[in-house]
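Questions regarding the structure given below will be posed in turn.
Part of the complex only, each chain left as placed.
The first chain written gets the first letter, and so on, giving A and B; residue counts start at 1 in each chain.
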Amino acid sequence: MTRTLGELAVFLGGELKGPADLTIEGIAPIDQATDREITFITQKRFARLLDQSRAAAFIVSSEYAELARPLIIVPHPYLAYAQVATLFALPVRRWPGISDLAFVGTGVTLGREVSIAPLAFIGDGAELGDRVTIMPGCVIGDEVKIGPDTLIYPNVSIRERCTVGARCIIHSGTVIGSDGFGFVPGEAGHVKIPQLGIAIIEDDVEIGANCTIDRGALGATRVGRGVKIDNLVHLAHNVEVGEHSFLVAQVGVSGSTKLGKGVILAGQVGVVGHIELGDGVRVGAQSGVNRSIPAGQTVSGYPARPQREWLQYASLLPKLPEIHRRLKQLEQQVSELTAQLNEEPKP
Amino acid sequence: MTRTLGELAVFLGGELKGPADLTIEGIAPIDQATDREITFITQKRFARLLDQSRAAAFIVSSEYAELARPLIIVPHPYLAYAQVATLFALPVRRWPGISDLAFVGTGVTLGREVSIAPLAFIGDGAELGDRVTIMPGCVIGDEVKIGPDTLIYPNVSIRERCTVGARCIIHSGTVIGSDGFGFVPGEAGHVKIPQLGIAIIEDDVEIGANCTIDRGALGATRVGRGVKIDNLVHLAHNVEVGEHSFLVAQVGVSGSTKLGKGVILAGQVGVVGHIELGDGVRVGAQSGVNRSIPAGQTVSGYPARPQREWLQYASLLPKLPEIHRRLKQLEQQVSELTAQLNEEPKP
């Protein structure tokens, strides 16, 4: 699994400056790369580590074209890093066919080169597309459909009738299609509303570890094409997440809320139910969104407000004691002025 | 799995207005129902979708009794929806008896019609009541007791000696009886306090996916009868949750805190340890509760304050920049007034 610098330049479609036959054994950060590894410069602050770096070669933008080191010059070094990393990644562990120690139900449809690991469970009537990989400990419910080239890491649970698209990656411990949290308050306690819907994960979605994505009460919870979800994220029943949205760790979205395309929710954000966040909305970390947000807006705080407004008042919070002191001083001054003014006329 | 409208009216104990022999194949929201499905009107805002709705029939309150559509009139349409949904829900997947691919320890007591799925683990001395269902990937520890009609979804872990009551539903990935987070700070590091207690889940409790409910340090962590818990909720050691309380997703409750009956914690709420929240306390989303709250109070914010107080100050937060400007202006004015007043006498 070594490459020459020349091969990497061709692979990246970049300009080679240096020996084409230089052997590269891996990729590493600029301050950690050995003289057998390539590194990359994506930000100015890394450039100052350049002189001390032992790296064999550098992936850089044209800005650094004059460096007296072996270079591959590309328009987008960060993207090039991601691309080179795919070359040095170890292949995902697969099992040829169905392990003897897996359980596969009746009426299951399997594509070509499906890999079902030991101790995986596949329910009746499930459909797995070509090259689907199911890791150990996964429980794939009855009639679940999984598209081609999707990879399910260990101990994932997908409940009955949910669907996962093509080329998805679901990380360990995640639950898809658990019952939504729906109850009718009653005198003798909360009455459960059966959750008849499903969860639909579209193509090219990645979902982190230990997430929970509930099935719809009626109809579907839907995670749109290309959405990326970090760890420990909660999506309630009938939430809809628009294409290419980006949900950072520990986010929670309440029932029936709709996120537009390209929405970004930073870590630990909470969003109430039954609202809409328009396309491209961005929400700052730990914010709480309690009303619909128009497309394109960036908001922060709790309750979330436009980012600029939030920045202004957040910066004043630590000044509250000073503001309070100044207010008291003014009250004193005004009281004195009033007294003075009322005495004035006397003489 | 179809019903006639007449059958549904009888089942609901409601008043039928329309053809008793109308075939109903499912239940759906008013804007999605087909002409073979029944729908329901629970809020005024749905009523305006009525004219365009293709639904075959409507579950309504008496307010809508004059509608010229097939109706079932009931006092509580939302409850009726939950009830009808149970009729159209697919039965939960069960396995007759004990799967050959399950592991069942020694000295296990099994009730009638227990269902133990492939790849489930039942520890020594466990007791499962009548009609208990254990799904694939579950690990039921030694001497765990589970009451009749309880349903445990895939990949749940219940640690040794904990108990789960009757008619409970535990969703995938949830952990019951993990060690509480107890350490004695010491010079050579934190010394673990063995967690000798258990977790007790009483009857009719539902717990969402990927929750964590720690066992007591000594004695028990207790989740009272009828409590409903959403996904990714954390209950620390020796927490007690009173009957019919309602904990929304991503809530965390610290050690030894006691929640009364009918407490409602909205999403992402945190509660510190060793306090009490009285019966019927409600806490707004993302709030942090750091002291005991008397029964019946609604609180919000961090630190949590009575709801009205919080609403008042929260609405002023975005006005802080304006308040600050007005304060500066006043200072300027008062300074000028003072100068003016001190000049006055001169002439």
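Throughout what follows, a residue touches a chain if its C-beta (ideal position, glycine included) is under 8 Å from a C-beta of that chain, and two chains touch if they have at least 3 such contacts.
Since we're looking at a predicted model, the values are computed, not measured.
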{"item": "Given 2 visible subunits, total identical subunits the whole complex contains", "value": "3"}
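Assume only the chains that are shown with their structure count from here on.
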{"item": "Subunit A and subunit B: spacing of chain centres that average the CA atoms, whole Å", "value": "25"}
{"item": "Residues of subunit A defined as touching subunit B within the complex", "value": "103, 119, 121, 123-124, 137-139, 141-142, 155, 157, 159-160, 173-175, 178-179, 181-184, 186, 189-194, 196, 210-212, 214, 218-219, 232, 234, 236, 250, 252, 254, 268, 270, 272, 286, 288, 290, 301-303, 305, 309-310, 312-313, 316-317, 319-320, 323, 326-327, 330, 333-334, 337, 340-341, 344"}
{"item": "Residues of subunit B that touch subunit A when the two form their complex", "value": "26-29, 32, 76, 78-79, 81-83, 85-86, 88-90, 93, 99, 101, 117-119, 135-137, 153-155, 169, 171-173, 204, 206, 208-210, 225-226, 228, 230-232, 243-244, 246, 248-250, 267-268, 285-286, 314, 317-321, 323-324, 327, 330-331, 334, 337-338, 341, 344-345"}
